[in-house]
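Here the structure is laid out as structure tokens; the discussion comes afterwards.
The complex is shown incomplete by one protein chain, all other protein chains being positioned as in the whole.
Here is chain A:
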Amino acid sequence: MNDAQWLLPVGIEEALPEQAQRLEQLRRALLDLYASWGYELVVTPFIDYLDSLLTGTGHDLDLQTFKLTDQLSGRLLGIRADMTPQVARMDAHQLKRNAPTRLCYLGTVLHTRSDGFAGTRSPMQIGAELFGHAGAESDVEILRLLLLTLAAAGIESPYLDLGHVGIYRALAQQAKLTRAQEMTLFDVLQRKAAAELTALILDEWQLTSPIADMLLGLIELNGDDALERAELLFAPAQDAVQVALDNLRQVANQLHAWLPQVPVHFDLAELRGYTYKTGVVFAAFVPGWGLEIARGGRYDDIGKVFGHARPAVGFSSDLKGLMALANQPPPPPRTGILAPWRPDAALQIVIDQLRAAGQRVIHWLPGQVNEVAALGCHQQLIYRNGAWQLAELTCDQALHFFIE
């Protein structure tokens, strides 16, 4: 038999019992946390019509989505690569509430290619979205939930980075850049390639002051004092830039009021999800991990295409990624009680009582090989003095009771 056939595809993982147990514990803790904040769990389809999956996200997800043909309708289907648009569609198309709606979700998504990093093509996406409120308060609520999510995974002091896509969008508009130019410049900004930026703006496009200075300065606007420097730099900018800066400042100040111990940092040139985000964007980093561990932002326009324009803000992370970085103590050794297999009413009552009390009770099956360690039990039930009683278990004793 060729062992290579049991290998998993690149970037696809399985979780063995111990790992699966830790994933499940974290999953429960997080969903309980979100429920306690009023976030309702939703389940989105794993597979969906492609045009619906790609709606509203600026086709960022197109290359990332696995596709296949529906034999029933002949239409193209996609396997979800991101649950956020599906959740937004639920809010706008199905729920149609006017009050703020809080939804959370968890599920495996598939990517055709890994992010070029961390390898996985099947992250377990977990996230929360708040629809129907446009103020800084909802941004702050989502940010607090993001930090609590990391804390629940044992990540205590992440680095929180805030930005705002409205600043670059308004500057690009003021500079009268074409769509292609806007995206070229965007790519240069994402790489912080300062020399290329200068060559592009001054030499190739021959932009002039003040807009050239503002675009050139944008790349430097990161670090703790970025907002103060931005105020000076963007004084000649159109109102939309000031509005975006004010919004960002409000979010930072309110977050500081709630969580004074959490340092907030800024990077105004960091524009992840630029094509469909509309406001504040944020990401959390941990030391020694090259990319962000959780990210999110505001995307107010997405509901429009689903028939109900609603402001929206949310975040998401990868449950498996969180697990890998979590500072969780190793799980305690398994405990359990070994019980013989026998049609004995008295024994069955004892077993039911133990299980109801939260104990793990495992039947010793007739003819079973004697590998007690694999069952992870520390006690056994034996019949002594006319009653079923608990006794400490060693390999020898198990054998004894088996023979008995």
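The criterion applied here is as follows: a residue touches a chain if its C-beta (ideal position, glycine included) is under 8 Å from a C-beta of that chain, and two chains touch if they have at least 3 such contacts; residues count from 1.
Here is the rule we go by: contacts and distances are computed from a predicted model.
Trainee: Assuming one chain is omitted from the figure, identify its UniProt name from "ATP phosphoribosyltransferase", "Xanthine dehydrogenase, molybdenum binding subunit apoprotein", "tRNA N6-adenosine threonylcarbamoyltransferase" or "Probable peptidoglycan glycosyltransferase FtsW".
Mentor: "ATP phosphoribosyltransferase"
Trainee: If I consider the whole complex, including the chain that's not displayed, which of A:28, A:97 or A:191 touches that chain?
Mentor: A:191
Trainee: Taking the entire complex into account, which one of A:66, A:205, A:285 or A:383 touches the absent chain?
Mentor: Of these options, the touching residue for the absent chain is A:285.
Trainee: Among A:37, A:159 or A:205, which one touches the chain that has been omitted from the display?
Mentor: Checking the options A:37, A:159 or A:205, the one contacting the hidden chain is A:159.
Trainee: List the chain A residues touching the unshown chain?
Mentor: 115-117, 157, 159, 161, 191-196, 222-223, 265, 267, 285-292
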